[in-house]
Every structure is written in structure tokens, then in C-alpha cells.
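Note that one protein chain of the assembly has been removed; the remaining protein chains are unaltered in position.
A and B are the chain letters, set down in written order, and residue numbers restart from 1 in every chain.
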Amino acid sequence: MSPTAEKVTRGDQAHFRLYRLPSPFQPRLEALGRTEDWYNWAGYKAPNTLWDEELEYFAIRSQAAAFDISPMTKYRIEGRDAEALMNKVTLRDVSKLKPGRVQYTAWCDDEGHVLDDGTLFRLSADRFRLCSQERHLPWLLDSAAGMDVTVEEETEAVAGLALQGPTSYAVLASAGFAGVERLKIFDLAEFPFGDGTVTISRTGFTGDLGYELFAPAGQALALWDLLFQAGRLHGLRAIGYRALNRARTEAGLIVANADFITSEHAVRADRLRQPDEIGLGFMVDLDKGHFNGRRAIAEARRKGSLKHVLVGLEIEGNIPAEHAIVYHNRKKEVGLVSAAIWSPMAKRNIAIADLARPYGEKIVDDLWVEIYALRELQYQKLMKRAKIVPRPFIKLDRRTANPPGEF
Amino acid sequence: MKTWDAIVIGAGHNGLVNACYLQRAGLDVLVVEKNDWIGGAATSRSLTPSFVYSNCSYVCSLFRPEIMRDLELPRFGLQVIGYEGGAVFTRDGDYLANYRDHDAHRREFARFSKRDAEAYDRYARDVTRQCRFIQPLLMRTAPDPTSFRPKDLGELLFLGKKFGGLTPEEMALTVRFWTMSIADFLDEYFETDVIKANFALSGIIGTALGPMSPGTAYVLLHHYMGEVDGSVGAWGYARGGMGSVTKALADSFRASGGTIRTEAEVERVLVSGGKAKGVVLAGGEEVRGKMVVSNADVKRTFLKLVEEKELPDIFVRRVRNFKIRGSSGKVNIALDSAPVFPALPDDSPVYRGDMHFTDSVERMERAYDDWKAGRWSADPFLDMVIPTMLDPTMAAPGKHFMSCFVQYAPPKVGGRDWTDADRDGFAESVISQIAEYSPGFREKIVHMEVRTPREIEAEVGLTEGNIFQGELTFDQLLFNRPVPGYAQYRSPIGGLYMCGSSTHPGGGVMGAPGRNAAAEILGDLSRGTKHMSAAHDVI
Partner (left out) sequence: MTSSDAPKWDVVVIGGGHNGLVAAAMLGKARRKVLLVEAADALGGAARTEEFHPGFRASSVAHLVNRLHPDVVKSLNLAAHGLKFETDEVLPSVALSKDGNPLLFGGAYGETLTGASDAEAAAWKTLRAQLFRYAGILKPFLARRPPDLRGMAFGEKSALGLAALSVRRLGKEDMRDFLRMLLMNVADVLDEHLEDERLRGLLAFDTVLGCHLGPRSPTSLLGLYYRLVGEIDGVAGAQAITKGGMGAVVAALATAAEKVGVTTRKATTVKRILVESGRAVGVELDTGETVHAKTIVSAINPRTTLIDLVGARELDTGIVRKAQHIRMHGDAAKLHLALDGMPAFKGLTADQHRARLVIAPSVDHVEKSFNPSKYGEFSPEPVMEITIPSLVDRYLAPSGAAVLSAVVQFAPYRLKEGWETGKPKLLAAIMATLEDHAPGIGGLVRHAELLTPADIEARYHMPGGHWHHGELQIDQMLVSRPFFGAEGYDTPVEGLFLAGAGSHPGGGISGAPGLNAARRVIEMRG
């Protein structure tokens, strides 16, 4: 059942010399990477910033930004029971996911604790791609017991590039991807490219107009070059994670192991979270038939035993409250901010926080955050009023406009 | 005649830890050691010119950092060098390496199985959870579950609360984990034999059990609880060999005013009126002390050093029934030049860590079958390290010291004592295994020290040559260690204490028994223990 890789022979072993894999786009990233500010993303050398964090962010919001998502873990799920497997594993009803569509989804263990969130691409009736932060091969294989389906990990084989921002459609159109304008939000389609195809979906992690492109790793550089040539007059810029992180925070999107701990990695049992505790309750479809965690999620809802809630906060002032403790009535500790920025788009001081119920659920007033702002070797302690506000913090019509705008 | 406040029998690491703490509490302490060198099983000796061996124990990780700090061991010269890698060689000429980097580690495992590579995190999470449960128990005295004394009830409740603090799923895993075989436990995570063997070895080292024996999952934990500078589960060498640990302890002890007498073998403990009064040395010299603390194992202490009439029958029976069981031997090898393992890339960090040749659980278990039959293993399990790859102080330039821990070696061969011929046969089983993977190995050997359980018992005094001073099976852990009713470092004889690895929490160069015993002794004396750090928090 398990796909055992052709064993890498001794001579090819580079991993103990080179701990961080280069992405298929690495030569281009290195060429553009002025800041030499890299981090470890799932074993890949990935940029925090490439040339200017601030301007990289504004590329997302005002031009077009290319963000390398190749390090995302990718699984190919194929076979007669591929839909059944995805329906068993994930929270949403996959029978409603038509070929050519994408779902933002999540999946849970038996206790209903979130193993990860990710995107599920239905490439055809019996072919899916699941993209995730963590690795799940044993879980997927074991979930497939008794099913006619194969699961293959294809992270290294597939290059992924997110193209986000108001001119992203224009870039694709200029690059010659005819028909891309027909993609509505969460649509995907294959487009001819080189000898093969590139899969383009109208998805992204920025809350903006944007696309994600997947191609065989060998095609990565050609794809990059095509896009950057086409994108010259549309302001296309390569960006690193910091800029993306700002955009995703504005969009109110959460990141595994930043805003919640995935259940296979949580050593401390009280860090485990159900979907309802991290704002993913909307995905749960209790009527679709059995899926992993269904019983536990339903029971927690019935018994009202959920302990946490994830909320969006708007905080007075303009000092970002990253990792600040949230208080009720300035005294009682009720939660923690997991992501926070001053939003250049919303012009508000925003945050995503995990609160202990009933705070954030029944008790929503009189919330405060204590910000330790380190300024020249001194903490400036600020107690600021926080207000629960809906996520996303910004809503851009261009994200979903049809046809997409040619900015 | 001088009467010491305390006499500690044996200058092993636990004896020295205990002595240090007592001395630092203001007592006047004498350590008596039978050998003309100190350290017990944590010693470095030069038996051939230009080589120093870690003769018995060879790695340092379990040693509690709280103790290192209290006794200022870094100040007294202790340096620990971490392993940089490790591997199991496979019979097809390949190897499975362990790298410290998480992603390199995953990609290495993926060479054998993508599934296993991705199963590792969940395995690590579950084992870490178990470690977190156990670790706080190491530096505490085990409660007597049959006692209603407030202290015992308190400790019992502490255990109960720790357990009750787990989620039901964790509790269920915990009760299974403590009694499972490491082989069965690994089967629930991994599919590849060499990967299972790679983890299973921690479940057997030092015990007379095979990887398929129930209870070996716990033994794995015992080996995982160590830390090198805060990196939990990591292993390292002591620079200069394991003798550096006891040398630093001895220096620390002397610096605080303690006295060590070597070549002073204790013949028996002086007992009068049910109280220990001192010791009688070989040759008849009496040394008086207000109390005696024995670092020797429980059998040696009570069956050899104390007269049976001084002890209650039930205690003697239980001491006799304590299972010590030698199961391992040691081959220390001086090499003319660095050994080469063609399977490894030249620049592999594996050379700077622990190496093994047993690439399946079945081979490991078959090696154990030989032990059960009273033979040394024909195809032994080796835990092999070459400290000189990182520590130039142990051999002349270009030359290397290789340490091979060998399992299994029975305390008796076919029911009789070991002979020199047996010892040579045992050594040959080790050499021939290594030579299979390292061409030209034999020719590089310039000297060897071969220690079967016979040599370990004779030189170090460990009964049956068991490195843990007693098996780590459930019937000999916590309140059962070493014997029920006397699991709190005291004995039926007033003023006679135990501080060796026979006591909770057991062996490995950890120091916890010596420290915990000191805490009990100082409590009995109503002395302060402010100089003893509390166990580090596990948060």
C-alpha cells in the first residue's frame, strides 16, 4: 500500500550535507534575494524577505506578487474511491466539490482535533491534490483502509507558485494563458505549457485577486521566466513570507502551528483544538456521512464542552500586539494573540487571538491586550482595549469579481 | 579514633554525588574505594600507551543537569561533547542514519519508506509525552503504596495526580506503554525493519530482555530521558572519557573538604544494636562513622557486607530475589588508524556518533535467545562509538579509541563461570562483526580490553556485571526498587543507606539515586537541603 520510494543510493545522498532543499525556483529566488533572509519551511530554504518587506507587501496589494509555495506538502490521491477517502478524511462534503474546483478545508483525528488545514484540488472525478502544512502520509494511507485508491506524496515533484494581487490576472493573460478569465474564485483548470500543462486555480492566501500555479518541478524555471517576462509591465515582484503573512492576517486566514498547534505535534494535550475552536466550524458537515472526528465534534457541540474560540481583534492604537496576552477586565488572563499587525489596508491594528471560552463567546466586552513593545532595550508595557471584530479584516471585491479585473 | 559523620562505600558516580551533597551540607564525609582508581563504572584508564579508554560506561547524557550545577562539575572540568549522528548498517551494504536535523532525518528515513519518514513525528510526540510523564519522578523518592504516612500519601497522590492530569487517551497509552514490548510498540508506527531496529535498540540496552519482551518500551524511555545542555534525548561523550565525570565529582568533593581513600576495600559494615557504626576494611582496620552509605548494589551490600543475622528474614529474601542479571559486555579497542566503513560517505557525521550492525528486530531478539540459553550472542548487538573522532585527548594523533558495548553476555556460560577462552570467543564475535563492515579492521587493532560480566563484577564490583545494578523490569521499579518496603534509600539497619543504581530511579550515569539518597539522609538528620536544586520543571 505504501509507496516506497526507489531508494536513493549512497552517492546521491545530499541531505546530510544540505539540510535545506532548494525549491525548483531556487535559482531565481537566489538571484532576486538581496536580503539573504532565509528560513526553514518544511525542509526547504525559503525567503522571509527577498528585497524589501514593506514593498513586497505592497506588491501584493497594488501590483502582483509571486510567492513560491513549492515547499507545501502535496499529496496526489487517485482512484475509484478517491472522493470517498477525501470525504472520510476532511470536514467538508467532497461530493459537492466538482471536478475543476478547490476547497479550503481541514481534517481531524478521532477526537476531533485538527490535524491540519489545507486546500483540496479536484483535478478530475477521481483525482485530487491535497496541499498541507504538515505531513500526513500514514494518516491518509490508514484512512484509505478498504478503499480502491492510491495516495502518493509528490511534494518534490511539483512546483507551486502563488501569483497574487490586483494585476495577477493581467500577468497571466499577458503570459498567454487564454481562458484564465473564465476561472471564478476556487475554480481550477489545466493550461498547456511547454510539453505539458500547468494547473492554475483562482485561489490564494492573501484575500486578494490571485491564482496558484502548479507545474512539474522541471518546468518551474520556464514558468517563472514566462511570468516575469509577462509581468514586467504589471509590476510583478517576487516576495517572501513576511509580506505574505501580513496579507494573510488582513484576510483573517490562519496558519497551522502559528495560530493553532496541529494535533500530531501537540505534546501538551491542552493545546489540541477542534475546528469550532479555531474558527473552522463552518467547514464541518455533520450530515455528509461519516468522517474522522465526526462523533467527537458532534459530542463537543452537544455537550458544550468546547474550551476555546478563535477571534479577530481590533486593538486600539497602532502597536502590533503579536503574542500579547489577552485579559478580561484588565485582570483575568483569557487568551493569547497568535498573529497581529498594523493593517496598511484596513488602517487598523488587527490581531487573531485564541480565547478561553466563555470569553470570546458569551463574554465579548471589556477585553484588553497587554503589549510588550521592546523599544531600545526596554519594554514599553501597554494595556490596550481590544474589540472582537469579524474576519476577514479587509474584504476586496476584486478577489471574487468576474471577469477578473485587468488593473 | 576518628568518627566520620558519614562513610560512603564506593567511589562510583552515585557514591561521589551522594558524598558531595553530604559534605556540602556540612558533614565530614569519607569515601572508601577498593580500587586504586576511582569512578567505578564511570572511569577512564590507560591500559596501553597513548590510549585512554572509557572502560565501562561510555556515554554521558542521563546525568541530571541539576546535579551538575549543584556540584559545579563544569568548573571542575567536565565537558560534554554531543553525538553528531548515528546509524544502523544494513547487510546489503547500505545504512540508515540518524541526523540531528529534523528534515535531513526525514529524508534519510524516506530512502527506506516514505510512510515511516512521515510517521516519525507522531512517534516522537507519543514518546515525548511519556518522557514528560516520567521525568519528574526521577528526582523524587518513590512512595510506599502500603503506607499511610503523610509523605507517602502525598507522593502517591502526586503520582495519581500526574496520571489523572493526562487525557483519557494518554492514560490509556501510558498504561500500555509501561508494559509493552518495544517491538510491538514500534509496529504501531513503522513498517520498515531497519527503522524499527534503529529505535528498538534503546529498549534493550543494559537489560536482560529482548526487544520482543514486554516492558522494553519503558526501557527505551529510560534511555530517552537524558539531555545534553537542555537538548532532551541527546547523547554525548565526556571529554577525556567517562572518568572525567567522576574526576570532576571527586575534585568537587575534595574541594568542599571531603576525603577519599582508595585501595580501601570494605569487608563488612560494622553493626551494633541494629545501627551502622562504621566499616571494617580488608586487613581488619576499623573505620568509625555515624552512618554508612553504600554505593554498591543491593545484593553486594546486604548479602556480602552485612551479616545476615542483622537483617529481617523477609528483607534478606527480597534482596536475594532482586534480579540483577548481567546481560552485556564491553570491548574497548585501540586502533592504529581510523576505521573505515565503506558504506558511509567519508564526511558522514555518523562517524561522530553511535553505530550499530543489527538491522532487524529479529536479529536483536535472536541475540537475546542466546543469552537465555546461557551463551554469548553469536551475532551480538553492538553499540559502537569512536570518541576520538571528536575527542583528541583519548588517543595519540591519528589513532583511535573505539568503544563497543555488547549484548548479550550472560553472567555465567552454560551455568559455569567464564573462562579466558570464553572471553576470547566473546571478543571474536565482536571483532568479526565489525570486520564484516570495515575491511582491514582487524589489522588496525593494537590493543583490546575485553570485559565480560566476569571482569565487570571483579573489577567494578557490579554483581553479575549488570550496568544498571538491577533489571529495569516493572517488579523492580519505583516503590519496588530495590525491594518493596525499602525503596526510600534506607535499610532495616539504622544509619545504613543505599545510594547506588539498585535504587530508584535506576542505572545509567544519571546521579539521581545518589542525590535522592542524600536528600533522604539530610532529612533524617534534619539538615537543610538548600544546596540541592529542585528538579527542573517540566512544562
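Just so we're on the same page, a residue touches a chain if its C-beta (ideal position, glycine included) is under 8 Å from a C-beta of that chain, and two chains touch if they have at least 3 such contacts.
Quantities reported herein were computed from a predicted structural model and do not represent experimental measurements.
Here one chain is not drawn; of B:365, B:383 or B:422, the residue touching it is B:365. Remark: the omitted chain is touched by one listed residue; of A:147, A:185 or A:325 this is A:147. Shown as candidates are B:157, B:378 or B:396; the residue that touches the absent chain is B:157.
Check B:169, B:263 or B:443 against the missing chain and you find that the one touching it is B:169. Residues of chain B in contact with the chain left out of this view: 145-148, 152-153, 156-157, 159-166, 168-169, 171-173, 175-176, 179-180, 184, 187-188, 209, 212-215, 314, 318, 321, 323, 362, 365-366, 369, 372-373, 473-475, 479-480, 484-485. Against the chain not shown here, chain A presents residues 84, 88-89, 109-111, 139, 142-143, 145-147, 289-290, 292-295, 298.
Heads up, the rule we're going with is that only the chains that are shown with their structure count from here on.
Each chain gets one centre point, the mean of its Cα atoms, and the points for chain A and chain B are 47 Å apart. Within the complex formed with chain B, the chain A residues making contact are 2-5, 7-8, 10, 13, 15-17, 19-21, 40, 42-43, 111, 134-138, 141, 153, 264-267, 269. For chain B in complex with chain A, the residues that touch the partner chain are 85, 94, 97, 99, 101-104, 106-108, 110-115, 117-119, 121-122, 125, 128-129, 132, 166-167, 169-170, 189, 191, 343, 345, 347-349.
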